[in-house]
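Here's the structure we're looking at; comments come further down.
What you see is the complex with one protein chain gone and the rest in place.
For chain A:
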Amino acid sequence: MKNLVVNPVLNKEFKLRFRNFKSYLGVLFYLLALGLIIVGFIFIESLSNNMQGFFKPDQSRTMFMILSVLQLALILFITPGLTAGVISSERERQTLNIMLTTTQSSASIVLSKLISSISYLLLLIAASLPLYSFVFLFGGVSPGQLLTTMGFYLFTILAFGSLGVLFSTLIRKTIVSMVTTYGVTLFLAGGTAFLALIFMQLNNAYNYSAVQPINPLAYFPAMLNPVIILIGTFEPEIINEIARSTGIEFPLWISYLISYTVIFIGALLLSIRKLRPNMRKG
């Protein structure tokens, strides 16, 4: 643990990242985007309800959901950008070879790179916490729900971040690694939802009886989709509907945790293995 805390790569990455003015601009624009959406939502809602100029407390729950999904979308958008170049950019900058001839282990380099990248995302999320105070101002959401959402973000960032690090290790060019990571993220965040929807619709389309048919296919893309899981924590009916239609009662969020833990560990192990050449195999 001490090695990780005082890790030279982590230390260097923090220095490089936070000496860069673009990092502060990133935080600024992130908060501006979220802030504008919250203010805009409150403004529109207060105009559209019967008592003009007032924001109903029960709408704050909707606002929380919108804010959370939006934050997830931003996370899924930013994570590949931050992680898909961590190794390949060192390679392109011609600093990787020198780093690899030091006595640092491959695991230490890969983990430090991942942690330094996601720490910036964690900073963005932490900086956005005051915006959630708008939600608490009007009530309707429990602190536990907020903590669950934050935990979900952390887990998702780690999982998708590890994919970025993997592609960055395997692919020499940062631009190709970036495109690949965005492609995979798009598939996992959007494609899986689309597949789940198609499977469920197919199920209904060929059903002529009164009993709802069961087809487990939709469960698997759904369990990989972070958006469905997040919305499911607010609206359990969505999860129940998937369980009814697929016949699989096993909680979707546990499947999500298991599958992405496997992806996370697999991606990291492969990155660590592929960072340095296998000297025994020419």
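Operating definition for what follows: contacts are C-beta pairs under 8 Å (C-beta built on N, C-alpha and C of every residue); 3 or more make two chains touch, one makes a residue touch a chain; residues count from 1.
The working rule: contacts and distances are computed from a predicted model.
Enquirer: Would you kindly match the missing chain to its UniProt protein name, picking from "tRNA N6-adenosine threonylcarbamoyltransferase", "ABC-2 type transport system ATP-binding protein", "TonB-dependent receptor" or "Polysulfide reductase"?
Expert: "ABC-2 type transport system ATP-binding protein"
Enquirer: Considering the whole complex, which of A:100, A:127, A:176 or A:227 touches the chain not shown?
Expert: A:100
Enquirer: Taking the full complex into account, what residues of chain A touch the chain not shown?
Expert: Looking at chain A, the ones touching the missing chain are residues 6, 8-9, 11-12, 15-16, 19-20, 93-95, 97-104, 276-282.
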